[in-house]
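Sharing a structure, written as structure tokens. Questions coming.
In this view, the complex is presented without one of its protein chains, the others remaining in place.
Chains here go by letter, A and B, matching the order in which they are written, and residues are numbered from 1 within each.
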Amino acid sequence: MNFEAAVLELLDRREIADLIHSYCFHFDRSEPEKVAGLFTQDATLDYGPESATIVGAEAIASTIAVGLEHTFAATSHHVSNIQLEFEGPDAARAVTSLYAWHRYADGSPDGELWGCYRHRFERTDAGSWRIAALVLEAAGTSNFHRQTMHPIGRR
Amino acid sequence: MNFEAAVLELLDRREIADLIHSYCFHFDRSEPEKVAGLFTQDATLDYGPESATIVGAEAIASTIAVGLEHTFAATSHHVSNIQLEFEGPDAARAVTSLYAWHRYADGSPDGELWGCYRHRFERTDAGSWRIAALVLEAAGTSNFHRQTMHPIGRR
Partner (left out) sequence: MNFEAAVLELLDRREIADLIHSYCFHFDRSEPEKVAGLFTQDATLDYGPESATIVGAEAIASTIAVGLEHTFAATSHHVSNIQLEFEGPDAARAVTSLYAWHRYADGSPDGELWGCYRHRFERTDAGSWRIAALVLEAAGTSNFHRQTMHPIGRR
């Protein structure tokens, strides 16, 4: 067994988990530029079939900013169950459970979403990991502001 | 300090966490055979005093399949707070927090459960970890399809 390779992989796993957590942290604090900074320059972000896939870190920042300012009064994104697989030394995929709570700016009842994020990650030339793709899938919602979501793939 | 032993334990912890996550993943996607494949051949699964303890991977698959087909329209199992202790090189126990959301096939209000899983894990002869025992305990429920649950042991 190669212990040094095992330690490096554990460190990569920790860094990637921090990336997922940072997304939630900055989203809930309404910091769209910091959310966007976690993505690669050509990343794709797909929140569901009701809105076009967002492409590129700049578009991610400006698109998220609208929702953070006008749709939500508060949000709380709780992720867990991270299942991460490496596809090479500089690429990985994960499925992560998400329980997200939303308070709306217009006073609508709080919205909840139970589902998961499907992430693709890439190690940049500078050495740090970034989100290259993110797709949101829902097992179900309650009072949510979107009616149709990508499904989690229940049989 | 034995660094190689420490790394091996960290890898075991990661593999066991993946096992807990895979249970949730396959349950929520209604894949009873894949859920059962995470258990040892003689594993026990105790969902509470209202139903008999299920014994053996085959019985787990067939019993879970009934609930997944007839009781639930959707579920989402969010685990966290994994507290794992090794009882030897090939055995471990854990308490893991569970927040589970359930949408019912008959249109009943969504059921929620806040509680924990008590797991026992064994390393198989082939080297990989499996769930040897699972007991579900509830701190509380709301609109849940079971009335009586094993308690978490609040004083």
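We take it that a contact is a pair of C-beta atoms (placed from the backbone, for glycine too) under 8 Å apart; a residue touches a chain by one contact, two chains touch by 3 or more.
If you're wondering where the values come from, they're calculated on a predicted model, not measured in any experiment.
K.L.:
Of the listed residues B:Pro32, B:Gly67 or B:Gly115, which contacts the missing chain in the full complex?
P.N.:
Missing-chain contact among the listed residues: B:Gly115.
K.L.:
Looking at the full complex, which residue from A:Glu4, A:Asp106 or A:Asp125 touches the chain that isn't shown here?
P.N.:
From the options A:Glu4, A:Asp106 or A:Asp125, the contact with the absent chain belongs to A:Glu4.
K.L.:
Kindly note down the residues of subunit A that lie in touch with the hidden chain.
P.N.:
So the residues of subunit A touching the missing chain come out as 3-4, 7, 10-11, 14, 18, 20-22, 24-25, 28-31, 74-80, 99, 101, 103, 110.
K.L.:
Tell me which stretches of subunit B touch the chain missing from the display.
P.N.:
The list for subunit B reads 1, 3, 6-7, 10, 13, 78, 80-83, 95, 97, 99, 114-115, 139-140, 142, 152-155.
Keep this in mind: only the chains that are shown with their structure count from here on.
K.L.:
Provide the C-alpha centroid distance between subunit A and subunit B, rounded to the nearest whole angstrom.
P.N.:
25
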